[in-house]
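Just one protein chain is left out here, and the rest sit where they should.
For clarity, chains are labelled A and B in written order, and residue numbers in each chain start from 1.
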Amino acid sequence: MAQSAAEARIEGQAHVDVISLRLAFGDRRVFDGLSCRFAQAKISVILGASGVGKSTLLKLIAGLQQPDYGDIWIGQQEITRMPERQLRHLRRNLGMMFQGGALLDSLTVFDNVALALREHTELSEAEIAEKVHAQFEAVGLKKVDALLPGEISGGMKKRVALARAMIMDPEILLIDEPFSGLDPLAVRLIEALLVEVNRTKGLTMILTNHHIGSTMRLADEIVFLVDGAAVAGSVKDIKESIDPRIQRFLTAAGTGPSLEDAS
Amino acid sequence: MLGFIRTVGWRMVSIVYELGGIAVFGSQMVYQTVSPPWRLRRVIDEVYNTGVLSLAIVLLSGTVVGGALGLQGYITLERFGAESSLGGLVSLSLVREFGPVLTALLVAGRAGSAIAAEIGAMVATEQLDGLRMMSVDPIDYVGQPKALALTFSMPLLSALFIVFGLGGGYLVGVGLLGIDGGAYITGVERNITFSDEVVGSILKSVVFGALVALISTWRGFSSAPNAAGVSRATTGAVVQASVATLMFDYVITALWGG
Partner (left out) sequence: MSRSPIRDLLVGVFVLSGLAALAYLSIQLGGATYSGPGGLTLYASFDEIGGLAPRSPVVIGGVKVGQVKEITLSPTGDFRARVTMDVDQSLKLPDDTSASILTQGVLGSQYVGLEPGGSETLIPEGGEIAYTQSAVVIERLIGRVIQSLGNSSNGGGDSSSGGGGGGGGG
């Protein structure tokens, strides 16, 4: 890191900056001085074993949890000490896709996606319908308006969640385990979708993932979490890393082409 | 021995901590209630969930309790040759105590537990986090309509409980035990004054409604994000709402009845 974090932010290259994060749950240290950077308009994947804290890191970036120590910068704003009111304002620029979709059970798919528009804009119902349907098309959904979240498949839920996260045209997209519970075909489809979204809209995307295969295909940058800290690098850097922990992780998953597709 | 003292001390501290939590939550809830948007559509939906769906148990229990009061009252009054006062006894008991208190307990069990369970499940499935990420305050969107609806429904349910209770008392006293119907009705009408009994009764049921609403939503919001947590939140809501109702009943009776 030749530049200082502040300089990188001002230049617009780093969009999200995590500095010296420390977090413990009771006796368990989750993060111990974790620092990493997520570049603008790039797809960054937080990779690591289950339980290492990937989702927690994402939630910290989203402001849903507070660290014990450390800073998190989104653009020019430090969020760990921000009051809830201000955070709410900041979140207009953030979209989040949760692992299970986190759609509201009591609302239809249409109402779920339209919620942010109804709450924060003065658009007419016709304009809202236009935007929602455009979003459905962008994520490849058809005729789902009146269905309830309980009536659609896991893959469809993820698409709806993506549509919902994008409806307010955010600059940053946070995605928690986009491929969990999906069959290999569905994984590929969602992968293609995410890549397209990134290319067409230039969104900064931060994903958590524990699939090696899709990570290698998707990521511009990888942030590998291990032992409470992060090792960052491009796909090539990580693949060729001499760090024994990373090697162990990659070997366990299998780096051969046949096994890679199976993960 | 030391361990015991430490446990007691820890319990005390956590109770104070809890009270602080619910106080902060309560003030946020009140703030959300008085500030727009008022989400009328959602409030109406919630009135269905808390009020309409509680009707069956409230009306049934009201009739049965009224009948029990009629029977029990008759047995006692007969000893003094005062059976004709049954109307007064049944109406006073229902309006002053049984109406507001029993309705609150029933509603806590039926609607309060449902609210805690629903909100708790939303915590466990990250739906509330989802709302936060869409810049929507979950207390405003989820908590306020439910709390408002329950507080609004409570006095209505209480009044219906009382009316059906009076009917139950009539059925037993007049229909079964042969008291003069006119004496029953006159006893009912003569013994209730608006400014004393009825206002006190309505006041109680509104206070109980607010209590049950606050405790149920609080238990839901503060539940641990897993199945066991939701279950604990649900039972906790019923127990705590019921105990709070009984405690406040004593306080209000003492202050009002004087």
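As a convention for this text, contacts are C-beta pairs under 8 Å (C-beta built on N, C-alpha and C of every residue); 3 or more make two chains touch, one makes a residue touch a chain.
Keep in mind it's a predicted model, so treat the numbers as computed, not measured.
Visitor: From the listed residues B:V30, B:L60 or B:V163, report the one that touches the chain absent from this view.
Guide: B:V163
Visitor: Among B:V30, B:L55 or B:L177, which one is in touch with the chain left out?
Guide: Here the residue in touch with the unshown chain is B:L55.
Visitor: If the hidden chain were put back, which residues of chain B would touch it?
Guide: 41-42, 44-45, 47-48, 51-52, 55, 80, 82, 84-85, 88-89, 91, 95, 153, 155-157, 159-160, 162-163, 188-195, 197-198, 201-202
Keep in mind that, in the parts below, only the chains that are shown with their structure count from here on.
Visitor: Taking the mean of the C-alpha atoms as each chain's centre, how many Å separate chain A from chain B?
Guide: Taking the average C-alpha coordinate of chain A and of chain B, the gap between them is 44 Å.
Visitor: Taking the complex as given, what residues does chain B use to touch chain A?
Guide: Contacts found on chain B: 122, 125-127, 129-137.
Visitor: Would you pull the chain A residues touching chain B in the complex into a rising list?
Guide: Where chain A meets chain B, its residues are 59, 62, 64, 84, 88-89, 91-92, 94-96, 98-100, 102-105, 115-116, 119-120, 164-165, 168, 174.
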